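Every protein chain except one is present and positioned as in the full complex.
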Amino acid sequence: MRIPPGPLEFTRRTWIRLVLLATFVFLYAPIATLVAYSFNDSRRNIVWRGFTTRYYERAIANDGLVEAFGNSLLIALAATVVSTLLGAMTAYALWRFRFRLKPLCEGVVMLPIVIPEICMGVAMLVFFARIGWPGDLPWPISLSRITIAHISFCFPFVAVVVRARLSRFNGELAEAARDLGAGEWAVVRDVIVPHMRPGLVAGALLAFTLSLDDFVITFFTSGPDTVTFPVKIYSMVRFSVTPEVNAASTVLIVVTITVTVVAMWLQNRTRSGAPP
Amino acid sequence: MREHARHRLSRRGLLAGAAAAAFAIRPRPGLGAEEPRLNFYNWDTYIGETTLADFRTASGISVKMDLFADSDELFAKLREGNPGYDVIVPTNDYVERMIAVDMLQPLDHSLIPNRANLQDAFADAAFDPGRRHTMPYMWGTLGIGYRKSKVDGVPDSWKWLFDSDRYAGRCALLSDASTVLGAAIKYLGHPLNSRDPAIIRQAEELLTGQKRHIRTFAPDNGQDLLLSGEVDITMEWNGDILQVMDEDPDLSYVVPREGSIIWQDCLAIPVGAPHPLNAHAFINYILDARVGADIADFIRYATPNAAAKALLPADYTENPGIFPPDATLTRCEPAIYQGPEVVRLYDEAWTRIQAA
Partner (left out) sequence: MKPGAGLLHRVAGVVPGLWLAGFFLLPLAFVWVLSFGEKQGLVAVDIVWTADNYLRALDPLYLGIVAKSLWIAALTTVICLAVGLPVALGIVFAPARWRPLLLLLVILPFWTNLLIRTYALIAVLRTRGHVNATLGWAAELFGLPFEPLSLLYTNGAVVAGLVYVHLPFMVLPLYATLHRLDRSLVEAAADLGAGHLRVCVTIILPLAVPGIVSGSLLVFVPALGSYLTPDLLGGPDSQMIANVIERQFKSANDWPFGAALSFLLMYVTFGALALRSLSVRRPAVP
């Protein structure tokens, strides 16, 4: 190192680097193991028995798994879109208005984050059964139960993230726009939404992740035609983790990385054209 | 609990072909109103490799199989109404509960002629008198899986798991309240389905005392702990241990001499099944001799199907892990549902054991 690190260059401090390194080793050792064992030529992830790609073939040939995979992605996409919209509206309403019961409303919005998953799963099971939600709908409308449940627990996360972003909004910007004759709708569209955008992206990513990984609530809302990837995986690995499960997970990791990289790239592109 | 066993492609292929040829469902007049689909809710890897495809070839009905991981899940899922399953695979004590709350449809025995293939002992069942709601699918035992090179002789007593520090830190129990407490009650010399709070208390004290020697209460993955060398002796279901025995010849399984739990998985049609006729046809197909032999050969569980068993080789029919000796079997009992008060006693005891 030529110059000693300055006060702000924490990343050049050795101890910070060591912590970063140790953290990434901690985070990735299991993932690396997972990926490595997806090529293991044994039915169990315990002893290494040689290299094979046949579990990828098996995973891809497993119709149930592929279908579950498709269902999961579809549900996650739908849940992400709707919960981002709802979350943004919630955040906007909670930020824009003052009313007497606001603290209560803020608390209620936090409820889905706080509730134990199994309790919410049972609540959804009872709810859909008692209100007589039809169970024999054609695909993909049959995914509506799961999607609705996912939206209910995802959008509060989006709301929290977007709300935090809005709290740093400079009100003068909106004032200026109004002075220039912009209607309320134009202010929202041209000033507030662009400011929200990083929060929307972060919230959407969070919602997508939560939906994609949820098992407990989905289990209680799924039926024979609406199995998702985590539900499928769960019933498979409770007995033993096979390389097939690892292969499927590796594929899922690759798919989600691709989606994110594309999303980040899109975000960078749009952000460079939008006000900060 | 249930996993499939080894791959023996050559013979299984033959069996499957034979099964498909031997069996063909002819549509019965006046019954053809159902779409050719079936939703089957089963344990993972608990069916022959080609059974579902063969059934489709034979009958034109395509089967969609979903998986559940334990009976509690199955029960919880059906509790508020059937989400669309046609055939389910509950275990005997859950069959009782399901019958009690009218979750199961009575079977039309005239649509299941293959029930004649069943071994006499399985033609009727205490938990389902007259077999009105269920047909037997597979059965098995609870026992001890162990690593031969690390234990003294054959550990054929619950003592090694419940009442000894011989394998301290190297043994595991299951994590299901009624199973573990039930086995402990057997060890104490009482009937498995004891309702007496004093006996349950006694079992609780035994386990609380033993807890410090136990590595973990394994959520049904004792076979993995055994195979990876994490423990040397564990309580497990026979099929799980049989499977890892294939991979590691140093592993073995024994049913303790004090007796144990014997279970039976059944095929049943839940109330509200959208395709009850297809479901009957499917159950009948499974009970076919060839089909049953094919499945049993693949998943390596004990079949209640006498005709199927007769078709299988000695390495299956004489495997003591699959079919324990009669002397052992007579000391095994099935779990019987005891009602909510007793379930609560077991659950509270279990919570206390873990919290102790």
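Chains here go by letter, A and B, matching the order in which they are written, and residues are numbered from 1 within each.
Here, a contact is a pair of C-beta atoms (placed from the backbone, for glycine too) under 8 Å apart; a residue touches a chain by one contact, two chains touch by 3 or more.
In this text the structure is predicted, and so the values were computed from the model without any measurement.
Chemist: Out of A:A59, A:A78, A:L143 or A:L252, which touches the unshown chain?
Modeler: A:L252
Chemist: Looking beyond the chains shown, say which of A:L65, A:A78 or A:M124 touches the absent one.
Modeler: A:M124
Chemist: Touching the missing chain, which residues of subunit B?
Modeler: Counting over the whole complex, subunit B touches the hidden chain at residues 70, 72-73, 75-76, 79, 97, 100-101, 169, 175-178, 211, 214-217, 219, 228-230, 340, 343-344, 346-348, 350-352, 354-356.
Chemist: Take the complete complex as the reference. Which residues in subunit A touch the chain that isn't displayed?
Modeler: Touch with the absent chain occurs at residues 6-11, 13, 15-17, 19-20, 23-24, 26-31, 33-34, 37, 45-46, 86-87, 89-90, 92-93, 96-97, 103, 105, 107-120, 122-124, 126-127, 130, 148-149, 151-153, 155, 159-161, 163-164, 167-168, 183-185, 188, 202, 205, 209, 212-213, 215, 229-230, 233-234, 237, 241, 245-246, 249, 252-253, 256-257, 260, 264.
We adopt the following convention: only the chains that are shown with their structure count from here on.
Chemist: So the centre of each chain is just the mean of its C-alpha atoms; given that, what is the distance between subunit A and subunit B in Å?
Modeler: From the centre of subunit A to the centre of subunit B is 37 Å.
Chemist: Please output the residues of subunit B touching subunit A within their complex, sorted ascending.
Modeler: Residue list for subunit B touching subunit A: 1-3, 39, 41, 43-45, 64-70, 73, 76-77, 79-81, 83-85, 219-221, 223-224, 227-228, 240, 244, 247, 274.
Chemist: Could you pull out which subunit A residues touch subunit B in their complex?
Modeler: Interface residues on subunit A, with respect to subunit B: 42-44, 46, 64, 122, 125-126, 128-130, 135-136, 219-220, 222-225, 227, 232, 234-236, 238-240.
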